[in-house]
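Note that one protein chain of the assembly has been removed; the remaining protein chains are unaltered in position.
Per-chain numbering from 1; labels A and B assigned in written order.
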Amino acid sequence: MSKLISSIKEAVELCGIRDGMTVSFHHHMRNGDKVLNMVMEVIAEKGIKDITVNASSIFDCHEPLIGYMKDGVVTGIECGYMGAKVGRAVSRGMLKNPAVFRTHGGRASDMIKGTSHVDVAFVAAPSADCMGNCTGKYGKSACGSMGYAFADAQTADKVVVITDNLRPYPLSGFSIPEVYVDYVVEVDEIGDPKGIVSGTTQITRDPVGLRIAQYAAEVIEASGLLKDGFSFQTGAGGATLAAAKYVKEKMLAGGIKGSFGMGGITGYMVDMLNEGCFESLIDVQCFDLKAIESINNDPRHMEVSAEQYAGVSGRSAAVDSLDVVLLGATQVDTDFNVNVHTDSNGYIMGGSGGHSDTAAGAKLAIILAPLVRARLPLITDRCHCISTPGSTVDVVVTQRGIAVNTSIEKNRQLEEALKAKGLPVVDIKELKAIGEKITGVPKPIKQGDKVIAKVLYRDGTLLDEIHQVAGE
Amino acid sequence: MRRTMLFVPGNSPNLLMNFDILGADSVILDLEDAVSPAEKDSARILVRSMLQTMGDTGCEVIVRINPVDTDFWKEDLREVVKCCPSMIMPTKVGGPETVKQVADYIGQLEKEYGIPEGTVGIIPLIETALGVENAFAIAGADKRVRAMLLGGEDLTADLRCKRTKEGNEIFYARSRMVCAARACGIDVYDTPFTDVNDMEGLRKDAELAKSLGFSGKSSISPGHVAAINEIFSPTQEEIDYAHEVMDTIEEAKRQGKGVVALRGKMIDAPIVNRAKQVIEMEEAMFGGVRQ
Partner (left out) sequence: MEIKKTATAGTLESSDAYVVAEPFDTLEVDLTSVVYEQFKDEIISQVKAVTDALGVSKAKITINDRGAVDCVIRARVETALKRAGGEM
């Protein structure tokens, strides 16, 4: 027996894709992904309309979606993150139905709970066999972890594995097992390696970012969590990765043996593992070549599904055991709500991803961001979009002050500890004033009436709505 | 006194907006090497405009101007003196006459702008063989001279030797400058360590400078600031002892005693001076650079 079929077209036909269905994709190929576009091209050619695309993330490489939105091929998008190109089109009201944003954990859990139904899941697989066992750990398009694809494979009515590295059965070291897979298609290329991963993830040289990172490391130290057994998640960009450098220095200097590092994993976290800062890495997505090499060779570097990483449908998730997470923000309001969905003019250019999942799970959730970006103050009275509720955010660190969310009882002690260390602790309202003294007070942006996106919290409840950008 | 003096390019709005949060006790806003000849006008207007708006940030401001043998230095001063920077840094200073020239023009501008005379100090940058040999005369050239800075890169080019991390080639210059500065009662600051990524090399270099008597060290990298601050900071023990010395002296004065002892040791002038320096450095550590 073989599940191997000849083409994506055949897969679309065999799966019976028709008007009104939902198809799903995962984003481990990141901005180099070719699978989503290849599949949607076939669907469009066949004249199928009214499709909902449920992708764990939408990147700029998925720009053809804009054309399909205009033609009515795609009328719905559900995702965890949406890049600026497609985001702009959605913000201008080009998508028929409101887009639905979920968190990475919430997306998996809603599928498993049955509140988010997928008709056909397409799994981009850097290596697969003819029965559908597949993995991202090796192959010419290797992406490392395939964590976001697990729930799609487990729950969709039909599952199609698309690979550019067909291996003899049984595939060694598979991630997703054949039991879920209906069909396998071999193609020339599932992604552009240049877009899938960067060579190495560099730590920022921006002195403001480094200052913020230093303060964040001081906050972690003052929290008392930086001791044997410490667990830690940080992002790949800007000040958050730089903070890992200072945390590492403190761990090595103090001989501290942490338990695990988690998240999207960079080479920097791999270095921390290899230098003894952690016992293991929990990896839902790899960001660079070093991380991919590590997950393929080191059993301590573990692939994990989105549900186990950050979901709410299981009995527990790894975020529940997380000590500290470092997160970014485009806006923070005086109630500590954080926006990572929209830019200063209200256009969609991001999404929660694991932001609100990890903030909710971690003992200490720290937001790192410059107080002013291109004349726009970080702190506002009310975020344009609430991506992560302030009730789960503990500290906001900027280069000109650190605000502690003392409406959460446990943080009062932390605030005292930070003051005792001589760190520049200020009230969030004062931090807002410091920023506005530099920039002036921005006029609020005009919003249209039409809701163009709904933001769901990790438990599936509605957290906020994003309105159409006015004047377009 | 300052532990760190951080060079910040004079034509970059993003860096200028944030110079006060980089951890340095003092910043040197650079109108010279960091600015191309075609942008000199642009940079000096930007620096003036930003300093006037930012006001007192708690971080001391020094402005490095272009050499006196160029057309730029007078215009530089015309723009920046009105913002009352703590000090002006003339470059490639070879002898006292350069200091005099700059001091006279600053004096003229202070009068013109209605700024109290002597507000703006001078910190000559010594970076030629001639400057090193004239260090004592430069340090004492004018009452505006409050400190000197050694520039190791240009100096080694002038000496026709290679600049190394060990710094044997500038050992004489370092010692000579410390001696000249101390003889004139002014502060003296060490050359930057230029390998941004070599933190161990930086620490060794800063420790050497401290051991030779430098008050602090300049830097071209914000990433170096924390380490330099740490090395030039007095320890808590030293700070506590300094305060104890000063308290004992005060107490003795009140009681009309001439000679006093602390922990069985007589407090003499050198001990008092040392204590004053430590307290000054302690103040610098918390953003209060004293002239």
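Going forward, contacts are C-beta pairs under 8 Å (C-beta built on N, C-alpha and C of every residue); 3 or more make two chains touch, one makes a residue touch a chain.
Because the structure is predicted, anything quoted here is derived from the model rather than measured.
J.: Looking beyond the chains shown, say which of A:70, A:227, A:421 or A:446 touches the absent one.
T.: That would be A:446, which touches the missing chain.
J.: May I ask which residue of A:344, A:388, A:411 or A:468 touches the chain that does not appear here?
T.: Residue touching the chain left out of view: A:344.
J.: Please give every residue of subunit B in contact with the chain that is not shown.
T.: Against the left-out chain, subunit B lists 12-14, 17, 41-42, 45-46, 48-50, 52-54.
J.: In the full complex, which bits of subunit A touch the chain not displayed? Write them out.
T.: 344-345, 372-376, 438-440, 442-443, 445-446
The working rule: only the chains that are shown with their structure count from here on.
J.: Mind pulling up the subunit B residues that touch subunit A in the complex?
T.: Touching subunit A: residues 14-15, 17-18, 21-23, 222-223, 226 of subunit B.
J.: Within their complex, state which residues of subunit A touch subunit B.
T.: Residues in contact with subunit B: 207-208, 210-211, 214, 372, 399-400, 438.
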